[in-house]
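Here the complex is missing a single protein chain, while all its other protein chains stay put.
Letters A, B and C mark the chains in the order given here, with residues in each chain numbered from 1 onward.
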Amino acid sequence: MVIVEFLIKLSQGFGIGALALATGLLFGGIARKIMARIQRRYGPPFTQNFMDLFKLLSKGSVSHGWAFDLGLVAGFVPMLAALMFLPIGPFTLFPSDSSLIMIVYLMMMAYLGMAMGVLASGNPNSAIGMSRALMLMAGYEVPFAAVIFSIYFFSKTGYLTQIVAMQSGGFMNWNIVKMPLGFLAVEIVLQGMLGEKPFDQAIAPAEIASGPMVELGGKYLGFGMIQHSVALFLETGIIVDLFLGGAPNFWIFIAKQFVLYFVVVLVDAILPRLRVHEATSFFWKLPLFLGILQAVIVIIQGGVLNV
Amino acid sequence: MKTYNFAALLVGVPLLMAFSIPLFGFISKQLAKWITVLTLTFEFLFSLYILLWHVYPFNVIMGNWVPPFGENLYIGSLATILIVVISFVGLMISIYNLWSAKYGDVVHFALLFLMFVGGSIGLISTGDIFNVFIFMEITGISSYALAAYGPERRALGGAFKYLVISSIGSTLYLFGVLLIYTQLGTLNIAEIAARISQTTPGLLTFAGILLVAGLAVEAELFPFNGWVPDTYTGAINPVSATLSGIGSVGGVYVLIRIVMTVFGKNGNFVSTYGNLDLMTLIAILGTATVVIGELSALVQTNIKKMLAYSSMAQMGLVAMAFSIGSRLGAYAGIFQLINHSIAKAMLFLILGVIVSFGGERVEDMKGLWYKSPFLAVTFTIGALSLLGLPLFGGFWSKFALVDASFQRGGWYDFIMAIVLFASVVEAFYYLKVVGYIFTSKPAVSEKIKVEISPAIPIAAFAILIIAIGIFPQIVSGISYSAAHELTDKMSGYVLNVIPTIVGH
Amino acid sequence: MSSLLALLLVPVTGSIVAAIIQRYRLAERLVSFSTFVVTLLFLIDIRVGDAFTWSLGFLGKNIEMGLQITPLSIFMLYMTIAFGVLLTFFDLTERSKMKSFLLLLTLAASNWIFMATDFLSFFFAWELMGWASILAIFGGRRTAESRHGALYYAMMSIGGSYSMLIGIFLLSNLTGSFSIQQNVSYLVSIMTVHPWWVLGIVSMFFVAFMVKSGIFPFHTWVPYTYGESPDGFVPYLSSVMSKYGIYGFLIFLPLTLSLRNVPGVLGLPWPNYTLVWFGSITAVVGSVLAFMQDDVKKLFAYSSFSNLGFILAAIALFTPIGLTAGLFHAFNHLLFNGAIFITVVAVISKVGITRMSEMGGLWQKMPLTFLTFFVGIASAAGIPPFAGFGSKWMIFQAMISHGLIFATVLLFFASIASFLYLMRAFHAIFLGQLSHKYDNVKEISAIGKITEVFLIGALIFFGIFPGFILDPINSIVGSFGLKPLPTSGYEYINGFFSSVNMVSIFIVVIVAFIFGFLLFAVSAKHKKVPQEDNYTAGQIPKDWNLTPEMYQFSYDFYEPMDKEIAPFLKIKIDGFFKGFGDSVEYLGSSIKEIFTGNVQIYTYLAIGGLVIFVIAGWIVW
Partner (left out) sequence: MSEWTEIVDYFRGRSMWMLHYCTGCGAIELPPTMTSRWDMERFGITPMATPRQADILLITGYLAIKTLKRVIYTYEQMQPPKWVLGFGSCTINGGIYWDSYNVIERLDKYIPVDIYIAGCMPRPEAILDSFVKLKEMVQNGEAKGYEKYVKNYEWYKANQDKVLKRTKPVLERIEKVTKIG
């Protein structure tokens, strides 16, 4: 019985993974198309990312040793694992474990793995890129934390499933209406999380030769692409669950995710890159201010929990 | 009144042997040294017998003249424990001297040393306020000469300063005694103590001030302690050990005896007759001494000078402990006095060994651990005991001191805060030396070979410190009954000497 | 209950033996190891509730002294002793300068601290532990810095002890007893009448505990001391000795239970609230200062007290979940900090330096150490399914449940910052280019490997089955009169807002990893290249004489952040203490001038003193 259950979960998990990957790649392709159109180009086909990934996985590559291999595998695997706890539309693989902080920390493991892989390559560009990525992370995680803790306090639960359930029953119940400032902060944070301009210091291609990815080729770069795509799905998915009330079905979920991502892409298209310390301190100013303001409002509204 | 006249030997033997040492010196210089050792062994064993077989308290009466008519020695619990300590420290230093007294007039050195120890024992055991002066002069004169000993010129300077200040002290003391004598017509401590309230308060106050000022010289209290750093530094190390291990014990004893027994007014906390509370005076002096001593020691680069200032500060601590006036405070003072006398004597002896191989700057302690682990460990034990860290004797006395002063409360809380701050300062400079001992590589990696004769006293002191640290009962029981002697002067002292007297 | 005494006597005996045979280093370490093992064996025999009392004739009265086992103390005892076993086992083959007899003396003291029922023996043991550790630190590097580090620690430590001493006597004069229980219950009884009294007395104690745990603003000694301690002693110092303060806090925190009904801040009594902030600030300060460190021992010193900040913030809440989270984090900190410091010690013993920017690429040479370090920092960063996640996660929940969102955000920032400095250390030590200097570096000995494997295993095991630790913690929580959190199995962590099944997370991660490796295997083959074959923008490294060290970017890793965190660095608490020390020294050198060496001056002084006394007497007259 347990085995059957395990197999069911396994196949469902694969389904979710494939879905998230496909959606992420598709979003990436669409984003490239949008970007091209904004720049008055024709742009690649929106399936371009699928082709790129396939090519990468079939292309030869260099490895700098087992730490490099292990790190890069560990770079995308925890993302997939974190995905399993995300409520996607009405469906959650492990509804009793969908704790938000747990997902956030699992994602962090992916960054840890990625960092370990790229740093094991021994290229200073990747080290610089990694240092930038980490500094940026120190920036955006703080307002993000302020917002998710406000939501914790506001919803009195840490399960994403329950947070979604609390927002059921129409638009006015969504957290975006109840906590607009928090949503604004998180939308800015999403820009940083996805590493889109003006927060793409880590992979500045012309400056530090694409940073962490400098030594990656072939399948390793493919893994990086998988990580990015899944992270795209995961991060937008979390925000949809947190603020946009989840979704009754999968398509609406993806649509909501796309709306979030669309804003990110538009911003990406028009802004130049900031310097990294400017980016970090930016996150500690406006988004953090918004997040804290939201927290204050929530505490004043919510009063004190009885423990 | 219990008498045990045989105990007159405690004072008599060392003085007798001291003056007969030149005779032995004709035979051999070594013999002179060994005579010192033997005499002090006798002293130690005899006092130990008095302590362990609980012979005390008793009086020694000269020619059946009972006090207050005759001169007497009174050996109560306080005198017993202090005599044990003094004779033990004296014995140890005399063993050490077998090795260290190599040059100069060895015979006369032995004479003076024995005289000093005998004088100190007399000082502690006498029951007559004028005899105190006599014994003070005996110890004083012998210690001036002792301090001037040694090959170095600075010894002479130190001794001279000691001589000058000490003479002032003696004179003041004598004036004080004179004033009391004019009032009461007696010199017996017990009788004065019983009748002290019959005096004119103004004169009594003046006498008290003179006595305190005079005795503060020996007790190393500020501002009467100018001689301390120079004399300690100038003297050779066994003499410094003698001064801090024996001399200061006698000095503090007399001060406390005069103030608490003679002038004392019993209550919850002892205060004194007269207009000015001498206990408060001593508290102020003690605290000032602690602070000034510790702060001055902090910046010393000469380790001997550092120990001298530390001695001064420790004496301040002891005085401050006594000044609390409760039994616990007196107990803490006695305990601290004993701990200090053992530990500081040991440190000076260790220093003597080290100095014979190198300089006496703090830097010269560098890498002592690599030169001689034995000296390093024992020095650390002594330092940690002075700091009042557990497993060593000093812990218990400092603990009791803090307890006593918080029980007294009031402005003693404030004093205690200052004293504890000064203790942190003390910890700094001692641990700095300990740090030099353990962390640094020595400049010259020449091993220090410690011979058996200096090793015995050092080891004995170290073992005693640890023994007290683990079993404070060794000292605490007798100290506590000794404290009673100070805080309840009638039942503790006066009635033991003159059973028939009525307190006023 | 002789085995309680054995917990004190065995280490003391071991310490004496170790002191005697310290010439023979291997034998000394064997003694140290076997003493820890024997102590552990005695500990197994001990149950909660065991007690032993004796009395000491001292201060003119019989002072009852006692040892007693509470759930908290047995938890602490197991933690310290088991960790000590591991550490001394690891140390068997290391060339550390640790003096075993001091370590064992510290063990005796620490056992005593955890079992003491009266303040006399508590203080005795506290001071014993203090000087033993001070001396142990003196043995560190034989440099002036080492001495300064130890002295700094000693000053803070002794200052803290004296503060505690004052507290003890203020209290015992009120109650007439040294018994911890009586004193605390007395404090509870006067809590509502004289809150300021209680606050004053308790703060005297808290200063000592804060010093020992390195809590802001008494954290300044930590980096100096850890940086200069003997390598073998640092893991014990940071993992075990920092917990004494936490134990101390837990003695007095039950006081706040009686304040629960008094209005405070956000439903918390304000003492708790203040302590939470102390904890949070400590966590942030530690993390931020760790950013800039290049000395690996100092970096993890900062890390260590940052984690202590987490623990304090959690236990200061003194709610069931807060207490559980704090103690759980204390345990996890012991494990991962141990793993990190043990690997760091292993690396230092192999490369001989502590500056991280001069290391690099060591994963090629020390793979197991590298993995242990990886697991250690993953745990420290709170990544599931390793130990460290559960406790951090619970700390956040405990904090949010009180609406302490600012403090929580600070803690979260500290957590992210810890990720940053851990990555930086990870990179600088193990990743990147391997210098040719280290071509001959070998993996550590078999004993070290066993220790490391054990630590990896423990970090994963307690990550997946937190229940094995949460169960004893629940009984501790119960012993403080709080309602323990519900338990539902060894694999569950039950928080306030949600609960997590660690096994399912572990399985998901494992399955995902299997998938990942399958993908890795089926995709195109890779070619293994040496580290010299690297992207250099077309330049051939040999032509430019490019050495691996030059191609390693790890010095000033977070340089762009300097500007952002400069305001933090300007707060020089350290400078305050140093300045204080300097002014005391200046005072000393001025006062010293009294003793000029001129006998006339001395005479004037004496006469002047006399005159002042006489005048004083006259006035009173």
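Keep in mind that, in the parts below, a contact is a pair of C-beta atoms (placed from the backbone, for glycine too) under 8 Å apart; a residue touches a chain by one contact, two chains touch by 3 or more.
Since the model is a prediction, treat every value here as computed from it, not as a measurement.
Student: Quick one: jot down which shown chains the absent chain touches.
Tutor: So, spelled out: the chain left out of view touches A, C.
Student: Looking at the whole complex, which of A:13, A:217, A:246 or A:287 touches the chain that is not displayed?
Tutor: A:217
Student: Given the contact definition stated above, which residue among A:116, A:151 or A:209 touches the chain not shown here?
Tutor: Per the contact definition at the top, the residue touching the missing chain is A:209.
Student: Which residues does chain C use to touch the chain missing from this display?
Tutor: Those residues of chain C that touch the unshown chain are 527, 533, 535, 538-540, 543-545, 547, 550.
Student: What residue numbers in chain A mark contact with the hidden partner chain?
Tutor: Residues of chain A in touch with the missing chain: 32, 36, 39-45, 48, 51-52, 54-55, 58-62, 205-206, 209-210, 213-218, 221.
To be clear about the criterion, only the chains that are shown with their structure count from here on.
Student: Can you give the whole-Å distance between the Cα centres of chain A and chain B?
Tutor: Distance between chain centres, rounded to whole Å: 77 Å.
Student: Averaged over CA atoms, how far is the centre of chain A from the centre of chain C? Could you give it in whole Å?
Tutor: That gives a centre separation of 35 Å.
Student: Which of the residues in chain C end up touching chain A in this complex?
Tutor: Contacts found on chain C: 266-267, 319-321, 361, 363-364, 367, 370, 374, 377-378, 381-384, 389, 392-393, 396-397, 400-403, 405-406, 408-409, 412-413, 416-417, 419-420, 423-424, 426-427, 431-434, 495-501, 504-505, 508-509, 511-513, 515-517, 519-520, 523-529, 531, 533-535, 537, 548, 551-554, 557-558, 560-561, 563-564.
Student: Residues of chain C touching chain B in their complex?
Tutor: 56-60, 120, 123-125, 127-128, 130-131, 134-135, 138-144, 146-147, 150-151, 154-155, 158-159, 162, 165-166, 169-170, 172-173, 581, 584-585, 587-589, 591-592, 594-595, 597, 599, 601-603, 605-610, 613-614, 616-617, 620-621
Student: Can you list the chain A residues touching chain C in their complex?
Tutor: 10, 13-14, 17, 57-67, 69, 73-74, 76-78, 80-81, 84-85, 94, 96-99, 101-102, 105-106, 108-109, 111-112, 115-116, 119-125, 127-128, 130-132, 134-135, 137-138, 141-142, 145-146, 149-150, 152-153, 156-159, 209, 214-215, 218-220, 222-223, 275-277, 280-281, 284, 291-292, 295, 298-299, 302, 304-307
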